[in-house]
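My questions will all concern the structure given below.
Note that this complex is displayed minus one protein chain, with the remaining chains in position.
The block that comes next holds subunit A.
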Amino acid sequence: MAVQKLPLAKALNESLRKALETDPKVLVMGLDVGKLGGVFRITDGLQKDFGEDRVIDTPLAESGIVGTAIGLALRGYRPVVEIQFDGFVFPAYDQIVSQLAKMRARSLGTVKMPIVIRIPYGGGIGAVEHHSESPETLFAHVAGLKVVTPANSSDAYWMLQQAIQSDDPVVFFEPKRRYWDKGELDTEALPGELHKARVAREGTDLTLLAYGPMVKTCLEAAAAASEEGKSVEVVDLRSISPLDFDTVQTSVEKTGRLVVVHEAPVFFGSGAEIAARITERCFYHLEAPVLRVGGYHAPYPPARLEEEYLPGLDRVLDAVDRSLAY
């Protein structure tokens, strides 16, 4: 059956299965990805079907996981690496930033680094610390890396396929609180481009720009706003690096107002870059300054406080109101 309705997590699992079937050079490696199927079960059943040689339980050392993946890529493999949680990626940060990202340029284009680093990210699941962070900007800032994040099952499947096929390193952020959300997936449809944004809901008064877990929040905010007679457009960014400014510009030229929403801290967050660029591109179309809604400049709080920290429906609507008040 080509079209099915399945959770985002299962779409990722299907995508990995498809990649392992299609290309013998694809490897899956990380902590607990074998028998356990990963702590979120994204790799469920893969080791059983493809063997320990291709679905590899690694020693518990993130730098080692990424560093050996680089060596495997140099040997011609296409490793798909799982970092168990967002806050655990930093031991591998040198390998990602100083080694992986720069390798192609340092080799004058003679080697490629087809590595995907999957990272479940974001909060909202009541976890202990280091399990709810949104470090996407720390990777988007680095030339040589690509950074993408799906918001639904179809994108989860297809964007992971495309990331694995890419000859560049891709940091693939998975919205962990949306893992269990069901969505339609057509495995025979032609996928869109990996680095194109998508208009998730059309509107005329204001553009809400989000990615990953915040797309659903913004769609809910747009629905609520429409009950008050406000027509809000929602753009799902999908790719953070490269970033599809053309699609954002088209939307903002239509609506004249932009609110960027992400879980990551606002300060130096992706919203800052987007605000600066859209102000340059759309200066004479803007009816209001670009507003941002996101996390605070404080360590991700204990779970009992995360609802206050994370952008929710009310904070997004508050920003919509503030923008429309100009």
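Just so it is clear, a contact is a pair of C-beta atoms (placed from the backbone, for glycine too) under 8 Å apart; a residue touches a chain by one contact, two chains touch by 3 or more; residues count from 1.
Quick note on the criterion: contacts and distances are computed from a predicted model.
Undergrad: Using the UniProt record as the reference, specify the protein name of the hidden chain from among "Ion-translocating oxidoreductase complex subunit E", "Carbohydrate ABC transporter permease", "Extracellular solute-binding protein" or "Pyruvate dehydrogenase E1 component subunit alpha".
TA: Its record in UniProt gives the absent chain the protein name "Pyruvate dehydrogenase E1 component subunit alpha".
Undergrad: Quick one: which of A:Gly45, A:Gly71 or A:Pro299 touches the chain that's been left out?
TA: Answering carefully, the residue with contact to the hidden chain is A:Gly71.
Undergrad: If the hidden chain were put back, which of A:Lys146, A:Arg178 or A:Lys216 would touch it?
TA: A:Lys146
Undergrad: Going by the touch rule given at the top, which residues of subunit A touch the chain that is not shown?
TA: 53, 58-59, 61, 63-64, 66-77, 91, 94-95, 98-99, 102-113, 143-144, 146, 166-168, 195, 241-244
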